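First, the structure itself, so that you have it in front of you.
FYI, not all chains are in this one, though none of them got moved.
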Amino acid sequence: MNKITILIHCKDRPNIIASITNFIAKKGGNIVYIDQYVDREQNIFFMRLESEFSTDDFSTIDFKLDFKNDLAETFKMKWRIYSSEKKPKMALFISKYDHCLYDLLGRYNSGELNLEIPFIISNHSDLKPIADNFNIPFYHIPVTKTTKEKAENKQLELLQKHSIDFIVLARYMQIVSSKLISQYPNKIINIHHSFLPAFVGAKPYHSAYKRGVKIIGATSHYVTEELDAGPIIEQDVTRVSHTHKITDLIAKGRDLEKVVLANAVKLHADRKVMVYNNKTVIFT
Amino acid sequence: MNKITILIHCKDRPNIIASITNFIAKKGGNIVYIDQYVDREQNIFFMRLESEFSTDDFSTIDFKLDFKNDLAETFKMKWRIYSSEKKPKMALFISKYDHCLYDLLGRYNSGELNLEIPFIISNHSDLKPIADNFNIPFYHIPVTKTTKEKAENKQLELLQKHSIDFIVLARYMQIVSSKLISQYPNKIINIHHSFLPAFVGAKPYHSAYKRGVKIIGATSHYVTEELDAGPIIEQDVTRVSHTHKITDLIAKGRDLEKVVLANAVKLHADRKVMVYNNKTVIFT
């Protein structure tokens, strides 16, 4: 049994859905999931579709070719087709905070995440023992002002060597370069420890404390050139009060960061996120 | 422009989606919304679909007939087709509490609810002035042990006379009879002031207080023969603490009841709810 996931967006016009479902039917596929959304303001059609093919001679490559010729060009679609056989490969970038790391590896171990983690990169060696416990290769690539470019080249080399599909910055405390961003557009997931767009930049819990907010949040988003301004994938919040010190906000925030980042990773790995106009469409 | 909404459920099997979308395409319809869900355990397929027909000579009656013959019988579908021209008609049953009434009428007035309210029925006359302010006919039908059957007949008469589509019990403090339930299956929406299945029956806030829960809830569900055991449409909760007295729970609960009932009413009126095996499928 072959199973593929199709993501599409294009200008909206009549009969797109019927054309696609017809195409799948002719190819002998059984649609097991279909969801679609139209942004009426922009007049853009978005679709996510899963189809099963029971024929032995099904070829994803042939299917893609025909899809491109018969369908995608007619409707001027932007599209991606994934085979369910191939799990996405995720690289973890970390620094010294361990809470998101423990959380993601715990979920990975329990089978909750539909992905592979070929390696972990950190600019510090502190968390190597955790990577070792979970049997995941750990590369310590220090980053200083003078070595930054060299470090990035090393990172890129590892990413390419392992055919990494997407990168997760699990409280990686460095700003990633334009070079990396341009090679992984909408494929670098960051967790920011505030309810964006409030408290962009460094020390958001300190800013939240100072402003006296009654709710704090965490935001997972794709990394773009502008700091903390990329498409938002997931957010969550929790109540705080005047009795909470900054250290309390940080501790409560850790729980948010873990869950928000994990949800964003799951959505991305399950190919449920589409990006358009710096916003995300999240399929269920 | 004609617009219809189709709700379907049937045994799952290959090619249902393609068959339906093809049928719509042949009829000249443009699908503007499609969502589907398969209960893998029960092997049941559910779909909600909206389609627009720009042809002048479109007839909902003809469409339904062809749908039945060409599609529904082949797949042994249970189905409903609604024309967007016809807003559903909702009867409000109330008693002495005014919070859900004010809330629903406020939303109705602001255009938030896609429905008509031909009348309000109450077993007390206390809230008549509110109905008057919103210019909605109010029928005072007292209910006592001896007059219960007579009262129900009067209710049924009104419901039929106004071709009511569904009934909302907005803190109507009476248990409705089997007769009414059987005539409006999955069409009577109740708001229960607890997080069901906890605290079934009378005085749930008192029971919640006694048990010392840290969160209270409200549940909107379809009325079935068994008390507070019908399919759940919507639930919501709020935090409480030991400092809250029963009167505080009741006050906090009012806010929950309003929002939960309003959401359930909107979902039902927008034909986004399907019932199967005493559970609901809620389309987005």
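Each chain carries a letter (A and B) given by its place in the written order, and its residues are counted from 1.
Simple rule for what comes next: contacts are C-beta pairs under 8 Å (C-beta built on N, C-alpha and C of every residue); 3 or more make two chains touch, one makes a residue touch a chain.
On a predicted model such as this, the values are computed, not experimentally measured, just so you know.
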Taking the full complex rather than the 2 chains in place, the copy count reaches 4
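In this section, only the chains that are shown with their structure count from here on.
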Expressed as a multiple of 5 degrees between 0 and 180, the CA superposition of subunit A onto subunit B rotates by 180
Where on subunit B does subunit A make contact in their complex?
14-15, 17-18, 21-22, 24-25, 30-36, 38, 284
